[in-house]
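Below is one structure, written out as structure tokens; the observations come after it.
All protein chains but one are shown in place.
Chain IDs A and B follow the sequence of writing; residue 1 opens each chain.
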Amino acid sequence: MFDADAVRAPYSGLLDWSRNMPQELRSLKQNEAEALFRRIGITFAVYGEGGSPDRLIPFDMFPRVFQADEWARLERGVKQRAKALNAFLVDVYGRGEIVKAGRIPARLVYQNEAYETAVCGIVPSKGVYAHIVGIDLVRTGPDEFFVLEDNCRTPSGVSYMLENREIMMRMFPGLFQENRIAPVENYPALLRRTLASVAPAKCDGTPRVVILTPGHFNSAYYEHSFLADMMGVELVEGADLFVEGDFCWMRTTEGPKKVDVIYRRIDDAFIDPLCFRPDSMLGVPGLMNVYRSGGVNICSAPGAGVADDKAIYTYVPEMIRFYLGEAPILKNVPTWQCTKPEDCKYVLEHLDELVVKEVHGSGGYGMLVGPRSDKATIELFAQKIREKPWNYIAQPTLALSTCPTFVEEGIAPRHVDLRPYCLVGENIDLVPGGLTRVALTEGSLVVNSSQGGGVKDTWVMAE
Amino acid sequence: MRLTISHETVYRFNPPMRGVVQSHRLTPSQFEGQQVIEWQVQVDGATRGAAFRDGAGDWIETVTLLGPVSEVRVSVRGTIETRDLAGVLRGHRETVPPLAYLRPTIATEADKALRALASRALADVPQDDFLARAHALSAAVSAAIRYSPGETVAGTSAAQALAQGMGVCQDHTHALIAVAQASDIPARYVTGYLESGSDGGAHEASHAWAELWIEGIGWIGFDPSNECCPDDRYVRVGSGHDAEGAAPIRGVAEGTGIEAMEVDVRIEDANSPGNQGQTQQ
Partner (left out) sequence: MLSRTAENLYWIARFVERAETNARLLEVGARNALIPNTGGGYRNDWESVLQASGGAVGFAEKYGDIVQRNVETWMFFDRDNPNSVASCIEKARENGRIVRTALTTQVWDALNIAFQEVQVFARTERSRLSLSDLTDWTLRTTALVRGSALNTQLRNEGYDFTNIGHYLERGDSTARMIDTKYFTLLPQISFVGSGLDNYQWRTLLRAMSSNRAFNWAYGGDIGPPKIVHFLVLNRACPRSLISAVEGANDHLDRLARAYGRSGPAQTKVRAMVGELAEMQVDDIFDEGLHEFLSRFIGDIADLAGEVHGMYLSGDVR
């Protein structure tokens, strides 16, 4: 994408823009962006990554650009995947056809930590378990995208997609006049519509949607409150809700109001102390009973996590073929499962060229990037894999694409990934954009904000 | 056998609570071994709702009381006709795949001692005789944990019970689940009632036992406390991964009150005089 002076077409204009920007203006704008982020209080932590809630995630002003036709293909691929993942969830909590057909090992599914027997037999409204599917993608060539992982539970970071755009438009209105950039600002409205479309059958009238947050101490509280505000729905904590009769209610100053759809940003284990962890103070006692008897919908559905497990990931192309009868549009990164003896052997022999990840890890922690690690680290990992092979998978190091990025010395290529947010309800929607994360350190492949990653605005050029 | 059951659970709160929510699993299972003649669950002053049959086939109901709540009285009364199926859960509709019952919980996690118990029990049993393997495991648990009330608590795990060598039906059941899962046999916790007649051989009217998944047959009950498989003296109510998951009543009270609980269970053969019951505090 960025090779000496040869950049792909969409970037050539931007390159002039960035080169013509005087140094003083650049730092002025950079400071302005930072001040804006601080002012709105957008915090550092992306869910599951930890980190101080007061730190800012670095924002790179150089946008990442997709052309309309590139995006169109990517969109088809993302939607296809989101559809297959949901079909898989309905299936494995129902008849289990894909298992019976021998297309995916039964034990991998049913013994999975994220497989939730409490929802067996439930077909949620419109047959959707995962309503917001975040798919992490990398690009390795002009038309080659690989999926790194799927996020079917409650993918975070969408507030960055919206705020990054907002800030770019405020700072560089000219760029948006010269380029026809597809807007992303309807995401909150679309999300609300998606959630309302999966209201339970028992709901008559306009569905009331709420966002359930663990509370203001949570590192992603900003995002929860931002989304609630943009969607025009209440942001509730567990104690704001209660169960009575067949429904779930919200405590208001006018008395109880029935809640129909809960977009929850808390983990399965905490949703209901009567069903899951009895010590949970964050959830709502009895909520799962109301859910299972069809009085309320919970998004994403409890148990949806079984579809985004790193071991299940390997089988997503199989799901696409099995449920949709289509060829997968987006590729999976070839993955070795260390739990398989022959895979494990290969991994141990090729550690210096592979990326090794923990099955349930996230945030770029507990990860080995073979080509960039010294012998001691590699040996340490080999030891870990021998001890707990089932805990690790390995993937080849991909030749990740880069994107022009502002650095100390000017403009330089840096590795990026992309997380678009696919909304699944009555319809499947994808706003033209997403969260682009960038590894700000030269040569680094780790884009996580906790490890020196930053974010960029993501542009999709209109037709 | 026609059995009549009365099961009363009383919770008292001091000071009164702001509200109480309970999830009830108090209605007998539907399968060929038992047929409900009549069944009633009553909670005075409560709002009931959110009722459904879960994936494991249990009937679940939700009960809420708005505060101040100083007492919750849950009364179960009913008559049921049972049949001896030698422990086989025939004709039970459920959707949870048996393999999902291979995953242990904190209570049923097998430690080294439990694994050792399992492999000793199976040492001389043929690999392909699944039924014999299950019997051997149940017998091993009965022998390793002596029935002795008051030695364990609600939170005691299978591993702790085995280490102590003593426990009640809950501990037997957790231990059997643990050794079964360690031997790659899906297993689960079952709650219900037991009519033990006048011979005094059985221990508790409100009872628990395990079910093991036997390839080719299906779910079969094993009661290590009484060293037998459930017959027509047993009434099956619900199941789960462990005692907590299968609990007849799971509840949360909101407030700072101290909770006290009293249980009274009576079960009798409707066709023969005399009864037996017991009170747990």
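Assume contacts are C-beta pairs under 8 Å (C-beta built on N, C-alpha and C of every residue); 3 or more make two chains touch, one makes a residue touch a chain.
Note that the coordinates shown come from a computational prediction; the quantities given were computed from them, not determined experimentally.
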Selected from A:L36, A:A68, A:A182 or A:M250 as touching the chain missing from the view: A:M250
Omitted-chain contact residue, chosen from A:A228, A:L274 or A:V460: A:A228
Missing-chain contacts mapped onto subunit B: 18, 66-67
Residues in subunit A touching the chain absent from view: 41, 216, 225, 228-229, 234-237, 239-240, 250-256
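By definition in this document, only the chains that are shown with their structure count from here on.
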CA centroid of subunit A to CA centroid of subunit B, Å: 41
Footprint of subunit B on subunit A - complex, ascending: 93-94, 96, 99, 106-107, 110-111, 113, 115, 117-122, 242-247, 273-275, 278, 285-286, 289-290, 292-295
Complex contacts: residues of subunit B adjacent to subunit A: 19, 21-23, 47-52, 54-56, 60-62, 64, 66, 95-97, 99-103, 241, 244, 250-252
